[in-house]
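Got a structure here, written out as structure tokens. Questions coming.
Only one protein chain is missing; all other protein chains are in place.
Which chain is which? They are A and B, in the order written, and residues in each are numbered from 1.
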Amino acid sequence: MSAPLLEVRDLRTHFLTRAGVAKAVDGVSFSLGRGEILGLVGESGSGKSVTGFSLLGLVDPPGRIVGGSIRFDGRELVGLPPAEMRALRGRRLAMVFQDPQATLNPVLSIGAQMALAVRAHEAVSERAALARAAAVLARVGIPDAARRLGAYPHEFSGGMRQRVAIATALLHGPDLIVADEPTTALDVSIQAQILAEMKSLAAESGTALIWISHDLATVSALADRVLVMYAGRIVETGPVGAVLRAPIHPYTRGLLDSLPAMAAPGQRLRQIPGTAPSLLAVPAGCAFAPRCPRADAACGAPPPEARLPDRLALCHHPIEVAA
Amino acid sequence: MLGYVIQRLLQSVLVMLAMSALVFVGVHAIGNPIDVLISPDATQDIRAEAIRRYGLDLPLWQQYLAFLGRLLRGDFGTSFVFGMPVLELILSRLPATLELALAAVLAGTLIGVPLGIYAGYRPDGILARGIMAVSVLGFSVPTFWVGLILILTFAVNLGWLPAGDRGPVMEVFGVGWSFLTLEGLSFMLLPALNLSLFKLAMMIRLSRAGTREIMLTDTVKFARAAGLSDLTILRRHVLRLIAIPIVTVFGLELGSTLAFAVVTETIFNWPGVGKLIIDSITALDRPVMVAYLVLVAFLFVTINLVVDLSYALLDPRLRRGGAAA
Partner (left out) sequence: MSGFWREYAENRIALLALLVVAVLVGAALGAPWIAPQDPYDLAGLDLMDARRPPGHVGSGGYVHLLGTDAQGRDLFSAILYGLRISLQMGLVAGAVAMSIGALLGILAAQAGGWVETAIMRVVDLQLSFPAILLALVLVAVLGQGKTQLVIALVAAQYAYFARTAYGAASAERRKDYVEAAAATPLSTARIVLRHVLPNVMPPLIVVGTVQVANAISLEATLSFLGLGLPPTEPSLGMLIANGFQYMMSGRTWISVYPGIALIVLIIAINLVGDQLRDQTNPRLRR
């Protein structure tokens, strides 16, 4: 296998607030091959979104990447001059956000917004930029795309707006798209559509995808591999099928048990007791220990790696997996 | 859209009616309205004739209707001091005020908005703090004092610019304008600068607040993720988003500048409407005062209307659905 498209090593993104240092991302490592789809799963506040923003160099102050490395196609992104980072963003690395209502500018026509994104990287005429926008809009399934370029975001439905955002991300045929819960704000029926379309678009163009979600079910329908985050750290990673069938980490087990689809009919959903820790005061040792049914005195120390072929979990008391 | 326009037009007419009633009542409250309409040194015969002519012997509501009728015909009476119809008098002074106000508001906006956007983009920088200090000064230092200092500095000490008066004007369509000649501009520069300082401060504050808020939104983050440079984001996204409050303030300020022009015009001896009203107040030229009030009210209502309608043009969400939001 050739060198991976993306290799993240020990990434640390901290927020230096008045109340203290919030370690939103604290030592995250993973890699991603070309065209691969990675699901990044965790509760809100687990650091999954900040991980995504870190990849594109879009962490707002007081947040800052304080350590680690992000190698993208052989190039180190941490510490890259802002102008060079900007040249990569939108062209080779793109991002789609959660709420299309909030991301699209309400007072610019979608054609104008997309043309700006085209011309951010290519010195083409406005007319050529609009033609490109129309072509990509048609690809994401917007009917009569050329004529709708003059329309404004409020004239589109939620699903259509998100398609516009996805089209904007696809404009330059990027190598990687980071999608931060792009279907959460949409109706369930639209969610499935967008999901399927994203998958086929990625496959078609060979684009790798990092799909950030709090929802294991969504990820299972889409991703090749899954990465579970808790309190700024990765707790488990592996092929999506294997992880879902037999999780090693008790936290992953807990997430699965709280899914409606996983529970037997009539049975109550089992929520994980307690709440995620404040990122300002992550417990020493295993951060999940206070909520973990398997925790004991040993969990006060940093958890060891529990390895299986192609899988990894950080836990003192991993769940045994039948080989 | 059409329904919205009609609705706003009707509202404006109502407000104008209310304002005219207020002025009417005010005129009655001040004293016998006949004193407002004719010169105090008129003879008894003229007085009696005027009472009949203006229908002051009729019931109050009929008088109000007659008053409205005169307003609609533009009949505000005759100035005691100038001996000419008030409307004509005010209209003859309007161009001077108009060009001064327009120059001031334009300068304040064209300079203030970029400064404000920058201050909002880098709120903690030294330059941003300097810009904000200018805006605090512009807000709190009284206009007349700034005018005084301008005269002292540029006219008295440096001798670069004239200290007052309008200087030569160039006639276009029978109206004299200062901004068309270089010499005229030299007379206009100081008063326009004086008048624009408050607008500058306001535009800085407004665009800074808007920019700060917008820079934190997902719209900006998404534009950044698409690789847009910060300059493009500020010029295309942020500017369009803060345009609505700016246009509003631009319109309202154009109106209120007519009021503030009172001070500037007096200091710089600029022969506009503001100077006229001060002279009329000092000379107790009441017809001019009444006419000025009604016209200013009319101006404010019109500007509010125009501002609301341009909202609809700038905000596509309002353009459809009519009166929504």
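Quick note on the criterion: contacts are C-beta pairs under 8 Å (C-beta built on N, C-alpha and C of every residue); 3 or more make two chains touch, one makes a residue touch a chain.
All of these numbers come straight from a predicted model, not from anything done at the bench.
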Among the chains presented, those that the missing one touches: B
Full-complex contact with the absent chain, from B:V141, B:L180 or B:V247: B:V141
Hidden partner chain, touching residue among B:L106, B:L161, B:V175 or B:L252: B:L252
Missing-partner contacts on chain B, residue numbers: 15, 18, 26, 30, 136-137, 139-145, 148-149, 151-152, 156, 163, 252, 255-256, 259-260, 262-263, 266-267, 277-278, 281-282, 289, 293, 296-297, 300, 304
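Just so we're on the same page, only the chains that are shown with their structure count from here on.
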Intercentroid distance (Cα basis), chain B paired with chain A, Å: 52
Parts of chain A lying in touch with chain B, wherever the complex brings them together: 56, 58, 60, 86-91, 94-95, 97-99, 102-109, 112-113, 116-117, 120-121, 152, 154-155, 165, 168-169, 171-172
Footprint of chain A on chain B - complex, ascending: 216-219, 221-229, 232, 236-237, 240-241, 243-244, 314-317, 320
